[in-house]
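Moving on, here comes chain A:
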Amino acid sequence: MNHVPWLTLILVVPLGGALLLQLVPGSNTRAIKVVTTVTLLAVAGIVAGVLVGFTHTPDPATSQAVLLNGSTKPSPITFQFEEHHDWIPAIGASYHLGVDALSGWLLALDIGVFLLGAIVISRRTTQRMKFYCGLLLMTFSATAGVLLSVDLLLFYFFWEAMLIPLYFLLSNYGDENRGRATIKFIIYTVASSLAMLLAIIWLYFASQAALPPTGGAGHGTFDLQTLLLTPLPNQQPVSVLGITTWTPQQWAFLAFALAFAVKVPLVPFHTWLPDSYTSTPPQVLTFFAGIVSKLGAFGFMRYGLTLFTGPAHDFRWVIIALAILSILYGALNALAEFDIKRIVAYSSVSHLGLVVLGIFTFNANGLNGAIIQMVNHGLIIAALFLIVGIIEERCGTRDIREIKGLEKRMPVLYVFFLIVTLAGLGMPGMNTFVGEFSIMLGAFQTAPVLAALIGVGVVLACWYMLRLHQGVMHEPLTPIAEKVRDLHLREALVLAPLVALMLAIGLYPHPFGAVSQNNVSQYVSVVTGQPVDQSQASR
Partner candidate 1 sequence: MTNTTLMGILGGLLLVLPVAGALFNGFAGPRLPRRVVNWVGPGVVGLAFVVGVVILTQVLGADEAHKSITIRFWHWLDFGPGNLQVGFDVTLDALAVVMIMVITGVGFLIHVYSVGYMEHDPDIARFFSYMNLFIFSMLMLVLAGDMLFLIIGWALVALSSYLLIGFWYQRPSAVQAARKAFVTQVIGDVALVIAAFLIVVNLKGQDGRGIFSLSLPTVFYNAQFSFAKGGGIITVICVLLAIGAFAKSAQFPLHTWLPDAMEGPTPVSALIHAATMVTAGVYLIARFHVLFDLAPVAAGMVACVGMGTALMAGIIALSQVDIKRVIAYSTMSQIGLMIFAVGIGAYTAGMFHFVTHAVFKALLFMAAGNVIHAMHDEQDIRLMGGLGDRMRNTERAFIAGSLALAGIPFFAGWFSKEDILGFGTVAGPAVPSLFLVGLVINVLTGLYAIRLWAVVFRGEPQTARVFQAHEAPRVMLGPVMILGFLSVVLGIFLQWPFQILGFSAHFLSSFLDPVFSQASGIVTEPSTFKGALALAVGTIFSMAGVGIAYRLWYEKQPHPQEVVGRLPRLLPQLSWHKFYFDELYDAILVRPATAVATTARRVVEPRVMDGWVRGIAQFFADISIDFRAVQTGLIRDYATAMLFFTGIFVVFTVFLIAR
Partner candidate 2 sequence: MSLDVFPWLIGLSTALFMIGATGVLVRRNPLVVFMSIELMLNAVNLAFVTFGRFLNSMDGQIFAFMVIVVAASEVVVGLALITTVFRTGRELDIDDLSEMRE
Partner candidate 3 sequence: MTALTIVVGILALVSAIGVVSLRSTIYCALSLVGNMIMLATLFLLLNAQFLAAVQVIIYAGAVMVLFVFIIALLSPGSEDRPALDMRLMVGIVAVVYVTLQIMFLVGNGKTYDTTAVACTSATQQDCSKTPLRGGRNGSAVNPGALSFYPDDVNRTGNVQVVGGQLFTTFLLPFEITSLLLIVAAIGAVYLTRHHYSGSRRT
């Protein structure tokens, strides 16, 4: 196929932009911002093109997996816009990109939050803008790479590479605690990711065991499509110190799950998040909180469900329990917190627990809901952090007890904040309701009690979101809030599209289901082992 490598362009154009930035003098902040924004706009154009060109119900034959014996077979998950080149031929690692509905939506979110991140940069809030913008563009490339790669090694490559620009961003911008928080984040992530690396290597050798005696590739594979169609050898449980534990495949799943659970994060692997989110400035958080944590959930769905169907079932309830724990625990912490940024951070823990729960329902409603909720969360968390950031900047404190009655001084912010709060608490009619309802339905189909537990979480969410919103907006003005000014036009223009999207998705979420249902049914089919048409009629 001789088509334009659109997906490669998505990865390369930002890097090109970052290089171009080096030619701009550091003092010319306007030019730097223009270059960054234009680069991202160009990428946004490509992403939009890809999404428009995305076929809702593609012919499965268009996405062929190359088996280890050299033959091809339709991939269980249909990817589009595929690009396939050798990378390290000796070990069968390939540069294999592709997009499915899951990655498509997240890609849209990705470019969205990064564009937002680029727009909110200002000379006032961001020193050394060239450095910053370069890192921003690199982070985008890495996150997009995570979403687009179909090869496990390539996926891991981007997964870890993402940490580098993030490390610089987090360690250079933020309050005085940023150093510790950054190291905590990186260590957490690296520790879990390295476990995943071992699991990836194990998968490779396990696939090698399935090689035909003669002919074929001669080596194992990292390719997701191939791995999905490669039977793994029979597994004996590993015994550690004489105690029989799990099979290697189960261990591998646990390693993957750990990596994703940290990134999401699921309680009890979450403690990096409040620290990190609290010490990071809002312009970084727009994309850091906006996309990075979704990648964990993405991983659960893309790899956890597909490569490890057996272990995913074995440990399903463990993950679900952690997800429920995250929902409730995050909510409780948000409820007792006084730092407005940390409240938002804990709310994020709670929300993302729901996403993971949706994924582990193993049915179309849950998975579709999870996809929607990932996008929603990206929008909400970005908006919330921007708002909280504005409040912090105006008031000079983050203590909810010291800020009150802002509605009087900031009526415009109040409206935005209200809508975002409502979205955050899952108000029916808002975007999150679509996702939450779907996930709850999926969870209900899995086990009714889950829906009830989520219900408790929803009530708590309502409580803490209102506590946050009312806490800063209502009651008589405190001295600290006496002189604050309302939103600038710029700030309002940044928040407006986010809020508009929240309302729009709530009003017309139809595109989500329309685009995703084909791929989602494939995921469900893979994880449940039922054929695609049957898996659709779950229960």
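A word on the picks: all candidates are chains of the complex that A comes from, given by their letters.
Assume contacts are C-beta pairs under 8 Å (C-beta built on N, C-alpha and C of every residue); 3 or more make two chains touch, one makes a residue touch a chain; residues count from 1.
This structure is a prediction, so every number in the text was calculated from the model and none was measured.
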item: Pick from 1, 2 or 3, the complex member that touches chain A; value: 1
item: Residues of chain A defined as touching candidate 1 within the complex; value: 184, 188, 267-268, 270-271, 329, 332-333, 335-337, 363-365, 368, 405, 407-408, 411, 415, 422, 425, 427-429, 433-434, 437-438, 440-441, 444-445, 448, 451-452, 455, 458-460, 462-463, 466-467, 470, 473-477, 508-510, 512-514, 516-518, 520-521, 536-539
